[in-house]
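A single protein chain has been omitted; all remaining protein chains appear in their positions.
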Amino acid sequence: MAKNNDTNTRSDMVGDTPIDPGAPFLEVENLHVEFHIEDGTVKAVNGLSYKLAKHETLAILGESGSGKSVSAQAVMGILDTPPGYVTQGSVKFRGVELLAPNSKTGALDHAVPEVRGTRIAMVFQDALTALNPVFTVGWQLGEMFRVHKGASRKEAKEKAIEMMERVNIPSARERVNSYPHEFSGGMRQRVMIAMALSMDPDVIIADEPTTALDVTVQSQIMELLSDLQKETGMGLILITHDLAVVAEVADRVVVMYAGRRMETGGIDDIFHHPSHPYTLGLMDSIARPDVHLDRLTPIPGSPPDLLAIPSGCPFHPRCTYATDRCPAEAPKLEQIAGQHSSACFYWKDVQIDI
Amino acid sequence: MVLGCSLALPLVADEEGTDLGRYLIRRVLQFIPVFFGATFLIFALVFLMPGDPIRALSGDKPLAPEVVVALQERYHLDEPFYKQYAIYITNVFQGDFGSDFRGYPVRDLMLDRLPVTIRLALLAFLFEVVIGLTAGVVAGVRKGKFFDSLVLVSTLVVIAIPIFVLGFIGQIVFGVKLGWFPISGYREGWYSLMLPALVLASLSLAYVARLSRTSLVENLRADYVRTARAKGLSTSRVIGIHTLRNSLIPVVTYLAVDLGALMGGAIITETIFNLPGLGRAVFDAARAQEGAVVIGIATFLVIVYMIANLLVDVLYGVLDPRIRYE
Partner (left out) sequence: MSDTTPSDQPEGMSPDPSGEEPILYADTVDEYLPRDVVTAAGDESDQRERFRQSPGLDTELVDMTRTASLWGDAWRQLRRRPVFIISAVMILILVIISLVPGLFATHDPRDCNLIDSLLLPSSEHWFGTDLQGCDYYSRTLYGTRVSISIGIIVVFFITIIAVTGGSIAGYYGGVTDSIIGRITDIWFVIPTILGGIVILSVTRSRNIGTVSLVLIVLGWATLLRLVRSSVLAAKANDYVDAARVMGASNARIIIRHILPNAIAPVIIVSAIYIGVVIAAEAALSFLGVGLQLPAISWGLMIATAQQRIITAPYLLIFPGAFLSVTVFSFILMGDALRDALDPKLR
């Protein structure tokens, strides 16, 4: 198979820049994303930072409107610009900086298109709308090979079948010429995963991959992702609001709220020693087989209007631990132990309450 | 229909094709009642009008009694109505579209006039597709910019101005003032048809431009576009291949309907520009109150329109796989 674009397939280079073998697969630092709309400026992401290492699964946890999807789009470079702009921050893929300042807009552009789809890939939520309805699944899968590796139609089709088998789609050879709407939800999602996997990326970002699926299918998909990750050693970023999914596969968790990190830590830390009122609220609001609860307590209030985020700590209006300090001062991430940190002045009180 | 089936056969043969094949058969089956219904309707509209069918055929001309008898015989006016239609439609299948008052077969008249109308319609269709689609797609891609506003405003103006007014404006501006095109009349070849074709196409062109623009803009916001970009595809590929095919679907539907509008609109255009086409023939016949000729040509035009619709339905089935299940 003819290799068209060598720089994509040689794993020690990204474009013209050599990778840093010691660097984390993905490093996001102080990312800020804004949307300039008619009614004002929406601050969707406010200072998000995380690192993703090889073999690791990082879960970005948050409600709708917490900025988690937007941050992923910014990392991929598929943000809708305008109205969205990356105003600050850095995104490094294996040590190579992906963002570059744009003198015209004053914002940061995603300047390394070579990584998109090939080194960093993305899986979306609703495969029915995320896949193109008028092209066959085989065509869409094969497209990756045709465009990025210069494969011929025949070769691409064979590769597509191979990928479909890899994600456990039965009767792949017969179904490669079918259209997305002819598949069930779970199968469609597998197709999406196959597409993301096709170029052997180092990082896959899965944006709510199971939200549109039935519970039984959900676990199948998560298992698939997990197995694939063990096979390839890639890093997986899982964006979700579903705690159950996080509990199943994540190694580390970043809890987001109003575009900011509230708490980060290992899975054990977050689930068994939540140290932020928001995280605690999340834990209390779901049913858990490992903890006995008398009642489920939802978090009072509703997520903030991102056009006007509350001052200081954005969670303070809904927080039972809030004091006068909270609206005045935005808490920084304070280390608790090891990789466990919390952005709350009163994390110790939260821990006592468990 | 034979042509359609033979076109469909290679498609039906391969795996993807069976759905398409079934869809085609369904479409053809739907075509049949519409065919008879429409031809019957035209027939009925003329002959079922209250009043004397003789008058329908020959207008207010004073007729000698032998002529009246001859007419009655030829058109079987003493037979029940449905029989009249049956005879009429059988004749049509044999290529007999009736004759005018003097006995001159309508079919000959049509064959004589057909080339001009076909050329006019084809040229107009070409204008409409090429100019309209390009303008619409470019406007959609550059949404909000100058070109987009220009297209939106100009199409609105063109839609509002009735076609015969546009025709006259065209004559004055391009014919008289600029002298680029002949004001009216037909000369051999295509050149004298260019201005009329442009006028004929104008309304549809405006619609196509707007429709393709809207469709493209909508599709550019679709989820699959985000996926395509995440796959690392170039912008030109995302727009040119992924969105275009989806965007074209409603445009093709419109183009199907539009072939009929071109036929109907050709009447006005041919009248203004004095072109010896089918439309003009209908107009002249209507003015001369030659009912039989009017029916004959109208039937023919409608049949052509129906076949064109069927063909476009087929095209639609090829373009959008989801439609094959309807």
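Letters are used for the chains, namely A and B, taken in the order the chains are written, and counting of residues starts over at 1 for each.
Here is the rule we use: a contact is a pair of C-beta atoms (placed from the backbone, for glycine too) under 8 Å apart; a residue touches a chain by one contact, two chains touch by 3 or more.
Quick caveat: nothing in here was measured; it's all calculated off a predicted structure.
**Q** Which one touches the absent chain: A:H273, A:R318 or A:H340?
**A** If we include the chain that is not displayed, A:R318 is the one touching it.
**Q** Which of these, B:L255, B:L301 or B:V314, touches the one chain of the complex that we don't see?
**A** B:L301
**Q** What residue numbers in chain B mark contact with the hidden partner chain?
**A** 30, 33-34, 37-38, 41-42, 45-46, 49, 51, 55-56, 156-157, 159-165, 168-169, 171-172, 176, 257, 260-261, 263-265, 267-268, 271-272, 282-283, 285-287, 289, 291, 294-295, 298, 301-302, 305-306, 309
Please note the rule applied: only the chains that are shown with their structure count from here on.
**Q** Centroid from C-alpha atoms only, then distance chain A to chain B, rounded to Å. What do you get?
**A** 52
**Q** Write out the stretch or stretches of chain A touching chain B in their complex.
**A** That would be residues 73, 76, 78, 113-118, 121-122, 124, 126, 129-136, 143-144, 147-148, 177, 179, 181, 192, 195 of chain A.
**Q** So in the complex, the part of chain B that touches chain A is made up of which residues?
**A** Touch residues, chain B against chain A: 15-16, 222-224, 226-233, 237, 242, 245-246, 249, 319-322.
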